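Some chains omitted; the rest stay in position.
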Amino acid sequence: MPYVNIKITREGATKEQKAALISGVTDLLRDVLDKDPATTFVLIDEVDLADWGVHGRSVEELRQS
Amino acid sequence: MPYVNIKITREGATKEQKAALISGVTDLLRDVLDKDPATTFVLIDEVDLADWGVHGRSVEELRQS
Amino acid sequence: MPYVNIKITREGATKEQKAALISGVTDLLRDVLDKDPATTFVLIDEVDLADWGVHGRSVEELRQS
Amino acid sequence: MPYVNIKITREGATKEQKAALISGVTDLLRDVLDKDPATTFVLIDEVDLADWGVHGRSVEELRQS
């Protein structure tokens, strides 16, 4: 019954890459903690660069500087 | 002062259905824990099928198989 | 496959009350959106009064003033 | 290494306002807890008015009544 939330910057992650994250995290939880894939939720959030801050600035700003 | 976050797959939930979730959860917290509706937050997130994984695969994939 | 997170202040909610929240939210999602209870996750977080702020002050402070 | 998530209603917050939130929160964590801005994440989520409930109703409904 794990619930995993992955937040990444919105930078063109493909469906194949998202599928790889979902299967990879599910396998990891099965292998490490014997968690059942049937009740392992993995949710991916993509966040706009203007909405993700680090170093006190948005990633959008940082990328433009 | 409860904060409730409801995440559902993006599958056409109507405004009326969302309103029913908001009022239902607020009433529940009032009835069970005597929480004040005026300071009960209920936030609904709709998640794309390609971004929600279960069984190690995205819901989008599962629905197509 | 809904995921619901309920955050409440840590003020002695009993197991019975938490069970009532879990079953109430699960029933609501079944009734409103026809969601399967078997894959509806409801997680409850209790937050210390010193860690929950409103009006710019912690609930602990507000209760003492 | 703080992680801060700010959820606000989607009501036209500008990039400049978001930048002010990011820098303000980062400075606050540096000043209060001596946290390094280089590893302080600030994520902003804008939530549609129909998806944010208070008083048992959506903000959208409340604004129209």
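So that you can tell them apart, the chains are marked A, B, C and D in the order they are listed, and the count of residues begins at 1 in each.
In this text, a contact is a pair of C-beta atoms (placed from the backbone, for glycine too) under 8 Å apart; a residue touches a chain by one contact, two chains touch by 3 or more.
Note that the coordinates shown come from a computational prediction; the quantities given were computed from them, not determined experimentally.
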Homomeric complex, total chain copies (4 given): 6
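In the analysis below, only the chains that are shown with their structure count from here on.
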Mean-CA-position distance for subunit D and subunit B (Å): 20
Where subunit B and subunit C are represented by their mean Cα positions, the distance between them in whole Å: 13
In subunit C, residues with contacts to at least two other chains: 1, 3, 39
Residues of subunit B defined as touching subunit D within the complex: 15, 18-19, 21-23, 25-27, 37-46
Subunit C contact footprint on subunit A (complex, rising order): 1, 3, 39, 41, 43
Of all residues in subunit B, those that touch subunit C in their complex: 1-9, 13, 17, 20-21, 24-25, 28-29, 32-33, 35, 39, 52, 54, 59
